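Heads up, the thing below is written out as structure tokens.
Complex shown without one protein chain; remaining protein chains in place.
Chain IDs A and B follow the sequence of writing; residue 1 opens each chain.
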Amino acid sequence: MKTFNIGGVHPHDSKLNADAPVKELPVPQQVCVMVSQHLGAPSQPIVKKGDKVKVGTVLTSNEAFLGAVVHSPVSGTVNKIADVVDASNYPKPAIFIDVEGDEWEDDIDRTPDIKREITLDAQEIIQRVKEKGIVGMGGACFPTHVKLMPPKDAKAEFLLLNGVECEPYLTCDYRLMLDHAEEIMIGATILMKALDVKQAIVGIEANKPKAIEHMSEIAKKYPGVSVQALKMKYPQGAEKQLIKALTGRAVPSGKLPINVGCVVDNVATCYAVYQAVQKNMPLIQRMVTVTGPCVSEPTNFLARLGSPVSAFLDAVGGVPENTGKVISGGPMMGKAIMNTEVSSVKGMSGILVLPEESAHRLPLYPCIRCGKCVEACPMGLEPYLIASTTMAKAFEQTEKAKVMDCIECGCCQFTCPANRPLLDCLKLGKATVGKIIRARNAK
Amino acid sequence: MNDSTTLIYAIVLLAALGLVLALILYLVAQKFKVEEDPRIDQVADALPGANCGACGKAGCRDMAVQIVKDPAYTGCPVCNEENVARIAEILGRVPEKKDPMIAVLRCKGGKINTEGKVRFEGLPSCSYANSVLTTESGCPFGCIGFGDCTAVCAFDALHINPLTGLPETDPDKCTACGACTKACPRGILEIRKRRDEEGRVYVGCMNKQKGVYSAKVCKVSCIGCGKCVKTCPQNAITLENNLAYVNDALCISCQACVEACPTHAMTIMPLDKKKAPAAPEATAQTI
Partner (left out) sequence: MAENTKWIISGAPHIHGSESVKKIMWGVVIALIPSFLVSVYFFGLQALVLTLVTVAACLVFEFLINRFLFKRACCLGDGSAMITGLLLALNLPANLPLWMAIVGSLIAIGVAKWAYGGLGNNPFNPALVGRVFLLISFPVAMTSWPCARALFGGHTLTDAVTGPTPLGIAKEGLKNGTVSDLAGQLPSYAEMFFGNMAGSMGEISAIAILIGGIYMLCRKIITWHIPVTFLGSAFIFAGILWMANPEQFMDPVFHLLTGGIMLGAVFMATDMVTSPMTNKGKLIFGVGCGVLTILIRTFGAYPEGVSFAILIMNAFVPLINRYATPKRFAVAK
């Protein structure tokens, strides 16, 4: 079985209650839609207080190349446009909408039928993907239409679909692959057409045998699409690692996947593309895994964007008694959140509730120079060296140690027997060195 | 007999060798002597000698070279009056007068005036914590309190007060070099005029959120009510983004704003310079 070549760790996969059916999260009384939910230039709201909106009404505008718009996930009245705190309590602009009824924009096809025939040409597909606000749903929220427009000097050869879901606990992509395999395949065909590539590979880790079987079965009907089972290893879902695992190609430092002829999209993105292109459905809802060791019934919810985290937690029976940490995303790369008023966004794949006893950082020991971080690093870096040079403020050394190649996967800190805050140091070093490099380039 | 001859030979030989080498050393030193203005060393001695880098030079000696070479050079930003006077005396110039400055912390939140809603665990570095959370109390502008500023202070003038969790400036040691203002990821520290006699007045808050939000996270936040703006006889106070700011050049330390401020965000330091109108509000001030 294939996998990437260096480093990686094996956290326990903890896919709790993965085979439970998906539930629909009740639409809350009020939703709070973040104005910018993507990586790139910020969007501007184009609605104002008192405006009536339907499901699918465009709420923001964004003229930038690296931009994505947001659509209303509910129907109702715009209550206010105000700053709201994001996961770490920083104020960010958001649109509050009071929910009234459930009225959808007329051009959205809400029938459950699967529409297989692709009528749009490549340019129209890209335009549609942009209009419908599709962004990468693995977490990075990179606008998808940008990926579909490779620079002139590069040509895509492979479309790689990321169904790896290497983060422990998360099961939303798994459910999606079981429930909507057909749609994902059509989505893949659409993306292949837009990119003009002949081959698409879906990468799925070996801990999801049902998904592998089901997807392989469906893929037979779609020429060019194949399913590749991958050996379990974190961080296989990271872009560079997935490309290495599936094609054997390595994206050089500072380059993009397209430079080695690959375009990587999450299966959830692929599903969203299908919805947008075939059904005219903008990105207004997504699958969110609500899970945790002490959550009574871990479930996948199909939820409208802008639903508060508290609504998800209420749906699984409230915040468990001994909660010590609530994380948006998976346990390896997710972000601990400060309060449950945070609203769900396009990139939020899961809500993980950790009990008090496993929420704490473990006691610190001095670095015993065991080299396990070096062994675990999937980018072949020396985390101990980057951390120590960062703490000594020797940022020239940090830069020489190739800190900018760090993908912040957290393998080093996960594996460190001395419980050193390696990733904390690495992130600090990367941010500082990034600033230094930008200052140098600006000169 | 034989032994003592050996001994004498050894002594004579070594002495001769020493002399010859000393001579060579002396000649070489003479030959390669670099003529340097002796005042450079004297000026370097008179400088604080912390190599803090506030002047932008490679160190105090580099600065001394610059001062001696260029009579128009204004000089070291961290020198106190005594240093300036000594340098002026060495160089025979008139000592320039400058307003003594000090670093002030424009946040009074800390452990006492804010309520920690979460606990942070991980690398105790402000720059890092800044990317993970706002503060434990939830203020996106306030002091995180891990002391990135105290770590860079070359003069040992900043220390975290364990009681408040906030850095405090030691007025006797602070030279206003400004290293801390650059180290703070949130730019909370500011270099302002000392005004040791009449007291320095500034807004002890950086929160640009609306009053309803800022009051929620901190007892002593600036809520942007604008009372200080109206009271100021000098028009030194401006209100922008829900946050007041005292213009240091215009302020006359009359303290009218300090009395007017409903949340005690307006601060006067040192504390004993405060005119005492109403007694109870002193609690928030002393802490």
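Assume a contact is a pair of C-beta atoms (placed from the backbone, for glycine too) under 8 Å apart; a residue touches a chain by one contact, two chains touch by 3 or more.
Not measured: the values here are computed from a predicted model.
Summary of contacts with the chain left out: across A:83, A:103 or A:375, the touching residue is A:375.
For the chain left out of this panel, the touching residue among B:40, B:84 or B:118 is B:118. Contacts to the hidden chain, counted on subunit A, fall at residues 6, 9, 11, 88, 168, 240, 244, 250-253, 323-327, 331-336, 338, 352, 354, 356, 358-362, 365-372, 374-375, 377-382, 384-385, 402, 405, 408, 410, 413-419, 421, 423-424, 427. Subunit B meets the missing chain through residues 115-123, 128, 131-133, 136.
Operating definition for what follows: only the chains that are shown with their structure count from here on.
Computed centre separation for the pair subunit A/subunit B is 43 angstrom, with centres defined by C-alpha atoms. Per the touch definition, subunit B reaches subunit A in the complex via residues 117-118, 121-123, 125, 127-128, 131-134, 138, 140, 209, 213.
Residues 83, 85, 88-91, 335-336, 338-339, 360-361, 421, 424-425, 427-428, 431-432 of subunit A are the ones touching subunit B in the complex.
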